[in-house]
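On to subunit A.
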Amino acid sequence: MPQEIIEVAFELPSMEVVSYLCKGCGLCVTHCPQKCIEFSDQFNELGYKYAQYKGEGCTGCGICFYCCPEPGAIKVYKKVRE
Partner candidate 1 sequence: MQRELIKGNEAVIKGALLAGCSHYFGYPITPASEIAQAAAYYFPLLGGTFVQAESEIAAINMVYGASGAGARVMTASSGPGLSLKQEGISYLAGAQLPCVIVDVMRAGPGLGNIWPEQGDYNQMVKGGGHGNYKNIVLAPNSAQEMCDLTILAFDLADQYLNPCVVLTDAYIGQMMEPVEFPSTRKQAPYKEWALYADDKTKSNLVTSIFMNTHLLEEHNFKLQDKYNEIQRTEVRYELLNADDADIVLIGYGIVSRILLNVMENFRANGKKVGLLRPITLFPFPIDIIGNMAQKGVNFLVAELSNGQMVDDVRLAVNGKSDVYLYSRMGGAVPSVKDIEEALSQYI
Partner candidate 2 sequence: MKASVLQKPKAFYDKFERKGGSQLETTHYCPGCGHGILHKLIAEALADFDMADRTILISPVGCSVFAYYYFDTGNIQVAHGRAPAVATGLKRVHHNGIVISYQGDGDLAAIGGDEILQAANRGENITVFFVNNAIYGMTGGQMAPTTLVGQKTTTSPYGRKPENEGYPIRMSEIIATLEAPVYVERTALIDFKTINRTKRAVRKALQNQIENKGFSFIEVLSPCPTGWKMTPPDSQKWIEQNMIPYFPLKVFKDISDSATPFTYTDRTYSDSEVLNILGLSQLGERKKVDQSFLENFPTQNMKIAGFGGQGVLSAGVVMAACAMNENLEVSWIPSYGPEMRGGTANCSVILSHHRIGSPLTTNPNVLIVMNTPSLDAFEDDVVKDGLIIVNSSIVDREVKRKDVDVIYIPLTEIASRLGVVAAANMVCLGAYLEYTKIMDYKLLYDTIPIALKKKSLIDLNIKAVDEGVKYIREHYPRS
């Protein structure tokens, strides 16, 4: 499937929770096989304790993306083979 290719400065693979779009449902936290997503202690502007990437361990499997009900809350970055 055609995915956007961008230039990034962080290590790959990786993921990002767009914190202000997260409803804190925890499905990503539950289903990440690497257990590399956690809840923040902070509340976002929606009033939820949002999910966040622990910073390491992501394999770029995409499971969290598909388990998340919010269209834009999760992004998963994978290395592009050049």
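The working rule: a residue touches a chain if its C-beta (ideal position, glycine included) is under 8 Å from a C-beta of that chain, and two chains touch if they have at least 3 such contacts; residues count from 1.
How were these picked? Simply put, all candidates are chains of the complex that A comes from, given by their letters.
Everything numeric here is computed off the predicted structure, so don't read it as measured data.
Q: Spot the contact partner of subunit A in this complex among 1 or 2.
A: 2
Q: Give the list of subunit A residues in touch with candidate 2 in this complex.
A: On the subunit A side, the touching residues are 1-9, 12, 14, 20-21, 23-27, 30-31, 46, 48, 62-63, 65-80, 82.
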